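Of the protein chains in this complex, all but one are displayed in their positions.
Take a look at chain A:
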C-alpha cells in the first residue's frame, strides 16, 4: 500500500515537471504567435480604405493613418504637414518619413527637414533613436527621417509626459529654409510602424479612455467631423493581457517542482530505512 502511494507521488511529480516545462516554453512561443497572427487582419482592413494621399496642415486637420500604412502627400516646401495615427500600450512606434526634394535647379541653399511627434495632448514626444532632423545640400534628391518613440505605457503619473495609449501626431516640415526656397513642390511619404515591447513595459493601472482628443465630445453615431479619428486594428487593448502572467505562472510551477525535488531529496523514497517494518 505504501509503495503504491509513493509511485503515485512520482507520477504526479513527472506530470508537474512537464507542465512546468510547457509553461516555461510559453513566453517563447507566445511572441511568435503574436507576430504572425495580426498580419491577415491588417491586410484585410487595408484593402478597405487606401492610405491617404493628402496631409493635414494643423493638428485639427491632421490626416488619419493607420500603423503600417504609407501615407503620401504632395506639398510645397515650407508647409507644415500633419498626420495622426493611433498607438496602444506595449508598442514602441517608429515614424519614418521620406522627402523627395524639389529639383536641384530650383534650390538655392541647404534645407533642414524635421519630424516631430506629439501625443494626444499635443505634448512633444522625445525620439529615442532615429534621425529626426536632417539637412539636405542643394544637390541632394531625397531625405530619410525617422523617430522612434519611447514604449507606450498603459498608465503614468499626471506629472510625467510618458507616451500613453492614444492618438499621435506627426509633423513634418522644413525647419531651416532660405526665403528663396519657399513654395517649391515636394513629395513626401510617411509611415508609422510599431515594435512590440512585450511585458517588460507592462505597468499597473490604466487610463479610462485613451488620449484621443475630443474623446469626451465625439459621439460615435453622429458621424460628423471629429477631432481625431482612428483606433488601432481591433480596438484599444483592455490592458488585461501581459506576458507577465506567463512568467509568474511559470515561476510558480517551477517553484513547486523545485519544492517537490527538494522534498524528494530529503524525504527519500518510500519508508525511512531506520523505521522497522510494521508487524
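Some notes on this structure:
To be clear about the criterion, contacts are C-beta pairs under 8 Å (C-beta built on N, C-alpha and C of every residue); 3 or more make two chains touch, one makes a residue touch a chain; residues count from 1.
One rule holds in what follows: contacts and distances are computed from a predicted model.
A single chain of the complex does not appear, and UniProt lists its protein name as "VWFA domain-containing protein", one of "VWFA domain-containing protein", "Peptide/nickel transport system permease protein", "N-acetyltransferase domain-containing protein" or "Sarcosine oxidase subunit alpha family protein". In the full complex, chain A touches the hidden chain at residues 11, 14-15, 18-19, 21-26, 29-31, 33-34, 37-38, 40-42, 44-45, 48-49, 54, 57-61, 74-76, 78-80, 106, 118-124, 154-155, 158-159, 161, 173-177, 179-180, 182-185, 199-200, 202-209, 211, 213-217, 220, 222-227, 229, 233-235, 237, 239, 241-252, 254-268, 272, 274-276.
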